[in-house]
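Every protein chain but one is kept in place in this view of the complex.
Up next, chain A:
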Amino acid sequence: MTALPVYIAGIGIVSSLGSGLAATRQALAANRCGIGPLCLFELLQGAPLPVGQATPDTIAGDLPRTHQLAAAAALQAMAGSSEPPEAVIVGTTTGGILTTEALLRSNDDDTAHYRYHGLTTVAEEVARRVSCVGPALTVSTACSSGAAAITLAMRLLQRGTMKRILVGGADCLCRLTYFGFHSLQLVDRTGCRPLDRDRQGMSVAEGAALLLLTSSRPEHPHGLLAGAGLSCDAYHPASPHPEGDGALRAMQAALADAGLQPGDVDYLNLHGTGTPDNDLAEARAIHRLFTAPPPLSSIKGATGHSLAASGAIEAVVATLAVTEGLVPATTGCRQPDPVLDLQPILAPLQKPVATVLSNSFGFGGNNCCLVVQAPNLGPRIRTPTAAPQPEKRWLALHGWSCLTGAGDLAATQQNLLAGHTVAGPADLTAVSASLPARQIRRLKRLPRLALSLATGAVDHAAQAEPPSGIFLGTGWGALSETHDFLQRLAESAEQFPSPTDFVGSVHNAAAGQVAQLLRATGANITTSGGDYSFEQALLAADLLTGDIGQSALVLGVDEGHPVLSPRFDPSIGSAAALADGGGALVVGRDSTKAVWRVSVPFYRSGRAEDGTPALIAWCGGRQALESCCGVILAGIPLGSQRLGEEQLNNFLAAFKKPPPVIRYRPLLGEFASASAVAAVLAANLLQDDALPESLTGGPPVSLTGKTVLVLGLGTCLTAMEFSRA
């Protein structure tokens, strides 16, 4: 049985083809190309390469460009809609990097100027503008980010607890991506020509598309999201699997999710970046899936490749096909490559289309396919969904690991029991020693920490199925690679950017490495939610882990970087106070083999007025909270201490006699994924059945029959509960 369809109720789009659905439709119908020489920023040398540059609607304020693009698309999507969405999910890879590049070049070290650097600030800005106080989540899976975000939103709506979600992708042109793709020799100097015999690569672009998705039928739906499929190649950091294995599995999964056969597809919207390898691998996957491929095209010769935005932009293009019969051309393609053996559409067509399959593939072997259908294929009358499930959801917890300044799980536990803080930088030499030397030779700090956490957790969960899904939360991503790429770029006067550092700098590079090491070919999602990144990863794991058998690895990891961390992270005062590490959990649905369980996180904006009562209700009410909760591990980032303490006091007021509260950040370190270490600490405390005196500051407290609550406070209000299964 297939899941309920989800409706596309509103659309906002900004790309090199123009702003708004009407302009986009017009450009595609006219086969217009939006690609031209870069003029957004000055180059130190050389002629500007062709790019897809957008003209964002004017947005007030000093927001970085990705935020502006996203905000413009969000306002378009919500026009005529008075009710705010219950969640916002944005796919992005660039965040505030364009602004950061300029700040770093001028050696600016004022943390306030970097406040929009983090990827999460794009989703937060969108949420703020549309008055959403629910979860504002960020997905960063390179070029499949937009499509992956839409998949998460679909699953969340299909749960029946939410009715409206604003979702999509946004990325801006910046030096990192412009020079990065150039350093990989993936840019066509004459402009992108997908599927052409002489194609030489992509055109880097920018844009945003946001879609308002609803679980009930709106008056004028733009289409139905009927299915989605995710996979990971687990093959190479930057090259697709040559036979298109992962692409094939993602297409199959999306069709199966929609309850369709390959023959049902009326139009296939290709990933079609125009790089020799992508187009070839995609063509091979298509020939493996379809006996006779459907009409197909890639719009990237018109828009350029807008990275995280592209999957969402192409979902919008799919709605134009199913509502207006507009099938776009493969702009830029003159002589289809005979080796590909496909007949791409070369001029825009007008024909009835009921079902579109849209492909998005990215670095890290990250694949996501969506099925969009004509709105008349949906139920005429809204099928009553399963009753909303406000109750807490649980995942079986099979194993865990952590890394801190003290070392691995055992060393961390030992130090905490002895009453020592474990805050500090993880020992990279020790971490590296346990990893395969050849596989990590190109990897810097973050991916090594992630690989060590992954192997530690999988070893600890020996009883569970090997994880097929990887969910990694990181507040700041691969800072060493990002820093080194930008530094070498600047030092060489933009002549010698490092391809290795570029590939390593993408937020999902570490999760891709973990997938390669574990041969995990299921969903591979990287989330970035500042201090709540790990909680976002756990939410994603719950949404994308199948009902039976499967297990997933959920990681939270961050690196402390002497130059970037003090600038980016408002909780870090100076480079001297750097701490890093993370935690990992192996979770699944099969509770028969599990002794422990972890709840799917409660997740709200810290601005939500009803935050505390909603959290108490989530905990089962005052009485249940009072009788069950054995200890609270409270995460108050130094950067939002006043707000965090206030939220904590409001929450503790619910108790007649509050349980012990441990503020874990001073113990574990000020870094974005400290909550992942706190999660591991919670599991360990349950296992030991007692709270040692080193942590209570008084006599030991028994945890028999109790739960451990891990709170995240500050700009967001989050909670994870750990208990015996």
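In this text, contacts are C-beta pairs under 8 Å (C-beta built on N, C-alpha and C of every residue); 3 or more make two chains touch, one makes a residue touch a chain; residues count from 1.
Operating definition for what follows: contacts and distances are computed from a predicted model.
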item: Omitted chain, identified by the protein name its UniProt record gives, among "ABC-2 type transport system permease protein", "Acyl carrier protein", "Urea ABC transporter substrate-binding protein" or "Molybdopterin converting factor subunit 1"; value: "Acyl carrier protein"
item: Residue among A:Leu98, A:Ala247 or A:Val503 touching the omitted chain; value: A:Val503
item: Contact partner of the left-out chain, one of A:Ala238, A:Ala464, A:Leu543 or A:Leu564; value: A:Ala238
item: Candidate in contact with the missing chain, chosen from A:Arg32, A:Arg155, A:Arg288 or A:Arg442; value: A:Arg442
item: Chain A residues touching the omitted chain (full complex); value: 183-185, 236-239, 276, 437-438, 441-442, 492, 495-500, 503
